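To start, I am sharing the structure in question, which I have written as structure tokens.
For this view, one protein chain was removed and the others were kept in their places.
When the chains are written out, they are named A, B and C in that same order, and each has its own residue count from 1.
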Amino acid sequence: MINTSIELPGLSLKNPIMPASGCFGFGREYSQFYDLGKLGAVMMKAATENMRLGNPTPRVTETESGMLNAIGLQNPGVHTIIEEEVPFLAQYDTCIIANIAGSTKEEYERVAYAFNDVKTVHALELNISCPNVTAGGVQFGTDHNIAAQVTMAVKKVSNKPVYVKLSPNVSNIVEMAKAVEAAGADGLSLINTLTGMQIHLPSKTPVLANKTGGLSGPAIKPVAIRMVYEVYEHVSIPIIGMGGVSTATDVLEFLLAGASAVAVGTANFQNPYVCPEIIDALPTVLKENGFRSVEDAIGKGHGI
Amino acid sequence: MINTSIELPGLSLKNPIMPASGCFGFGREYSQFYDLGKLGAVMMKAATENMRLGNPTPRVTETESGMLNAIGLQNPGVHTIIEEEVPFLAQYDTCIIANIAGSTKEEYERVAYAFNDVKTVHALELNISCPNVTAGGVQFGTDHNIAAQVTMAVKKVSNKPVYVKLSPNVSNIVEMAKAVEAAGADGLSLINTLTGMQIHLPSKTPVLANKTGGLSGPAIKPVAIRMVYEVYEHVSIPIIGMGGVSTATDVLEFLLAGASAVAVGTANFQNPYVCPEIIDALPTVLKENGFRSVEDAIGKGHGI
Amino acid sequence: MRKEPLRIQQKHQIAKDTIEMVLQNNRVSKCAKPGQFIHLSVNGHTLRRPISIADVNKQAGTVTLLFKVVGKGTSALANLHVDEVIDGIGPIGNGFPIDRMQDSTVLLIGGGIGVPPLYYLGKELSKQGCQITAVLGFQSLNYVFYEEQFRQLGETVIVTEDGSYGLKGLVTAALPDKKQVDVFCTCGPVPMLKAVTSNLQGVPGYISMEERMGCGVGACFACIVPSNNEIGYKKICKDGPVFAVGEVIL
Partner (left out) sequence: MRKEPLRIQQKHQIAKDTIEMVLQNNRVSKCAKPGQFIHLSVNGHTLRRPISIADVNKQAGTVTLLFKVVGKGTSALANLHVDEVIDGIGPIGNGFPIDRMQDSTVLLIGGGIGVPPLYYLGKELSKQGCQITAVLGFQSLNYVFYEEQFRQLGETVIVTEDGSYGLKGLVTAALPDKKQVDVFCTCGPVPMLKAVTSNLQGVPGYISMEERMGCGVGACFACIVPSNNEIGYKKICKDGPVFAVGEVIL
């Protein structure tokens, strides 16, 4: 028997697979396809203090082996999420990770604080890296001092473990990771989307109404693997890896690079069953590659 | 008749298409496939002061809609290039752009200086962005002060127009572009490769001997388009765009984003005839989209 | 909702760049309602393509899709062969509320690739005793399809932009008098939807909308349309693609 369970701060995962934030809503839709209790965890769509309507449409477009999105953090606001969405997800035997975002440090604090009394939320994912919001987002995610300050502020008000989600759009990912680790982060999420653009030839304007969007999908996997690998060598907090995962072998690649768990984003759109399929395939892939457990594989791409 | 010619500092291009540095050697091999005189220009493989042997193998691997390479600037050294390679290329009716690299500012200066007397080389491309060399490369390419210093130093010793090739692995591409423009760059090349990694499951180590490599190909095109678009709005020097180009419509997308000419890299490996095929298709694509010339299309993705 | 294998039973080109595909899948054919769509996977493509259900044969266990080849995805679909299997999620969305239209006089207004869902709708409405009038707009003669099929449902007016067939102009030029219409149903590009709803102001109507989609099931917030409801928006894939006039802000 291959042991796929893994213990991370705040998260007792039965397996290391979770849908990535923003690619799974609050789980309702995918619960039509399968029992969400199968998942290691669910990363909810970003929560901000108040309801946000997000960017104008078009908000998504396809690229080679990937896609661009500029949703703009649309969400019903943290209080509605806590009242209406968390209870739905909490019916399932899975961990819940709340992705939190804001335009100011204070907004991050208030959103984080709002989850304190929500026992069914196991951890926070601090989204300082959304490329699609003008205030906040990018600046927080690309300046290591500001990233550290937000992390520290959230840690102070929150009673949950905090995973900081880093932006890949930086010169030095290790510096960012070390800064938020020093600021008290319990874990890291790597990576958010790369900022990209596509121009629509017939209209001669960017396809996305927001002009730029976040590039996700298999196209970015090599960048994600590189960042997880580099960061793993410089931090001691666990990493949730993501970026282009669509198979159990992709998951193993992330584990070898140093991730302790793996999120699946864009691939849900292509195949709504991708998470349970990966969960079913993972033990065999681990076994074929000589591992007895998920734990066993973590960081094994770094040699001895 | 669609006019595909374009005038850039030092370069009278009959068309805006040129093979990208490192993907075409010094032209000899591809001259077996077609007349290099068809090309707008050729960007030669990087030249360093002395011969370099580069990284151990494996040096390339395939990724989804892309590839990783870690050649490590292997080249015969600037003097051999000038004596043996430039004269070969100079037989053809095309512009020659010399890509120059180094580990120190002084090496860049000496390599640039060496081309001063080579009349057949029309411009320099200053490669401050190669992710695959440990000394130099990355630091030069990700710190805007150092990038500006190298640019200034090279401009001082060189009598050729200098196009600075920027790395996409930065938090703020516009800041980099403005810094090198202020330092005297005559043009920009955007983008070099994104740093990535792939892990080989059977051996549980990175596929590339150098561990990390540069991601190129269609996968990165959205990042390249975004950077060209952003930089175009903030500089007044011309941009040579590149990253994932494999069709004439890709070329038009780069022109709309703000590129004045376009380089084709990885696509040469898949289709050795890709450059002449694009050159043949470009007039029709321009016409179908309502342009009478290449000039006409530049920057037209920015609205009026 | 499930992912379903749809076997291509027939494939025909029925107009310029326009493909008719009859797909075999019992479950989908049994539960498909007019106005719903299927989110089709295309090999080598990250995102699925939403295509409306244009007809259903419950006995044969088939659904018919009509689509125009406009880009890489639709041209890859058009190149598939009979007996190949397409992976589709569906039927998705809320269709036209046909129960509310029993025995009424219904005007169908379709533009280009907005025409397909109206055919299945028209057939079902006919069965319910509705009287159907259809106004269908196309770019030009080459693009006209399903004229005969619509004629069998009721009076049908064809409009082409260049006047190469039927009336010249836009569908709005050919709309009947409001008073003769109990309810209208329309599908097409947003400018057409706007023009139609303003022309038929006061008449109850339903519009079917399009937007670029990610998930196609309501999870990703890609296909939002502004609404006057308390949350300020609707999801086209989940709440639509059919909305009552006034439910969303065009």
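As a working rule, a residue touches a chain if its C-beta (ideal position, glycine included) is under 8 Å from a C-beta of that chain, and two chains touch if they have at least 3 such contacts.
No experiment lies behind these values; they were computed from the predicted model shown.
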Visible chains that the absent chain touches, using the contact criterion stated earlier: B
Selected residue (touches chain absent from view) among C:P5, C:G44 or C:G246: C:G44
Selected from B:P9, B:G54, B:G184 or B:G299 as touching the chain missing from the view: B:G54
Where the unshown chain meets subunit B, residue by residue: 22-25, 28-30, 32-33, 45, 51, 53-54, 57-63, 65-67, 69, 71, 74, 76, 217-218, 266, 268-273
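Convention: only the chains that are shown with their structure count from here on.
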If a chain touches subunit A and subunit C alike, it appears here: none
Chain whose Cα centroid lies at the greatest distance from that of subunit C: B
Most centrally placed chain - per-chain CA mean versus overall CA mean: A
Centre distance in Å when subunit A and subunit C are each reduced to the mean of their C-alpha atoms: 36
Mean-CA-position distance for subunit C and subunit B (Å): 47
